[in-house]
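Left out: one protein chain. Kept in place: all the others.
Each chain gets a letter, A, B and C, in the order it is written, and its residues are counted from 1.
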Amino acid sequence: MKINPHKKLDYSCFYQMKTRWRDNDVYGHINNVVYYEYFDTAVNLWLIENDILNFKSGEIIGFIVKSGCDYISPISHPSNISIGICASAIGTSSVTYKSAVFKDGREFASAQGFFTHVYVNRKTQKSCPISLEFRQKLNDIFKS
Amino acid sequence: MKINPHKKLDYSCFYQMKTRWRDNDVYGHINNVVYYEYFDTAVNLWLIENDILNFKSGEIIGFIVKSGCDYISPISHPSNISIGICASAIGTSSVTYKSAVFKDGREFASAQGFFTHVYVNRKTQKSCPISLEFRQKLNDIFKS
Amino acid sequence: MKINPHKKLDYSCFYQMKTRWRDNDVYGHINNVVYYEYFDTAVNLWLIENDILNFKSGEIIGFIVKSGCDYISPISHPSNISIGICASAIGTSSVTYKSAVFKDGREFASAQGFFTHVYVNRKTQKSCPISLEFRQKLNDIFKS
Partner (left out) sequence: MKINPHKKLDYSCFYQMKTRWRDNDVYGHINNVVYYEYFDTAVNLWLIENDILNFKSGEIIGFIVKSGCDYISPISHPSNISIGICASAIGTSSVTYKSAVFKDGREFASAQGFFTHVYVNRKTQKSCPISLEFRQKLNDIFKS
């Protein structure tokens, strides 16, 4: 069950975040659930910054259909963390993003995970194909 | 990427829970992160009820090293949910628990996942073998 | 700074809830923030059950403009809790709800608080007067 931690080179872009007091669990470590909050935040920031997602009024929204995470070494609040993301699989209407948490200036990930978004029409909630423009931006952050 | 939803028969014991207002995300569905809160709560309740875990003063605590979830059909607050759990892999010092969310009286899971606990000594933080008593209780909730 | 704990008689209706693993903070107590999750959930449940609030498509939504809480005695997960609510001030377009957390079968509150909702039109986000029907239902749960 030994996991090889990813490196920063394995990811395409990074978002700086800070832990919060409530992130720590009863053992004084960041709770396992909270890592998914970091991943979700980073990928959605990328989508918003690239004018792909407008969660208030946009026609297309992303639903998560699968997620997972390997926890390699514990982090405690307070920490400055860098969240790396990349696109690792680009389908017709779905994208899998890989994401990892790097503590401070560390080269190796403390935790690494992924989630798969299916893009759907907000009204019909049916999946819709990824636009050419979106696909090009995904290609820019693609890492296999 | 089609997922077959688990049935209640696939799980060994169940915990009734209620969603909270804050569980809903901006799209009016339970946020993907929150499902891990349900899983964590259910498995730890089982450990506490069976006198295996005393998170305040016990010698042995569980660290999550891996987790994952498949989201099958969205749930919205307010909902009554039943969280099914079972042990699906029992190692020397680690256990993988499967867990699923069943909405109200539904027979099929709305989401199904797992996490792997490694049991460590609270002071040394080194992994320690599962006791015979704990192993027997795990066998009672084992489903492959 | 001594606070007199409220009694169950001070509240009009009650919602049963359960704590979650993540509610505990690093000191093993329910984190102060989480009590507001309980209050929010209880009052919104009452609004939903009474057909006043439809947060997905209703014309009128409630914005919180003020909240507060006195923490009397700590609670730890796992606990079964009962959340009492009542309306303590009914204005033209705003309502103040009092809310308290009662552990298990306890008669005295572990924590007691309030929040003030202003009801606004979802589209214009301007405050709108409380309907006669809503006002009658509020009168039913009024306690000064």
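Assume a residue touches a chain if its C-beta (ideal position, glycine included) is under 8 Å from a C-beta of that chain, and two chains touch if they have at least 3 such contacts.
Model, not experiment: these values are computed from the prediction.
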Contact with the hidden chain (one of A:K2, A:K56 or A:K123): A:K56
Sole contact to the chain not displayed, among C:Y15, C:Y36 or C:Y97: C:Y36
Sole residue of B:G28, B:G58 or B:P129 that reaches the chain not shown, by the stated touch rule: B:G28
Contact set of chain B toward the excluded chain (per top definition): 21-22, 24-26, 28, 31, 33
Touch residues of chain A, complete complex, unshown partner: 16-18, 20-22, 24, 28, 37-38, 40-41, 44-45, 48, 55-56, 76-78
Chain not shown, touching residues in chain C: 1, 3, 26-27, 29, 31-34, 36-37, 40, 55-56, 61, 63-71, 74, 94, 115-116
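Everything that follows uses one rule, which is that only the chains that are shown with their structure count from here on.
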Centre distance in Å when chain A and chain B are each reduced to the mean of their C-alpha atoms: 23
Junction residues of chain C, two or more chains touched: 21-22, 24, 28
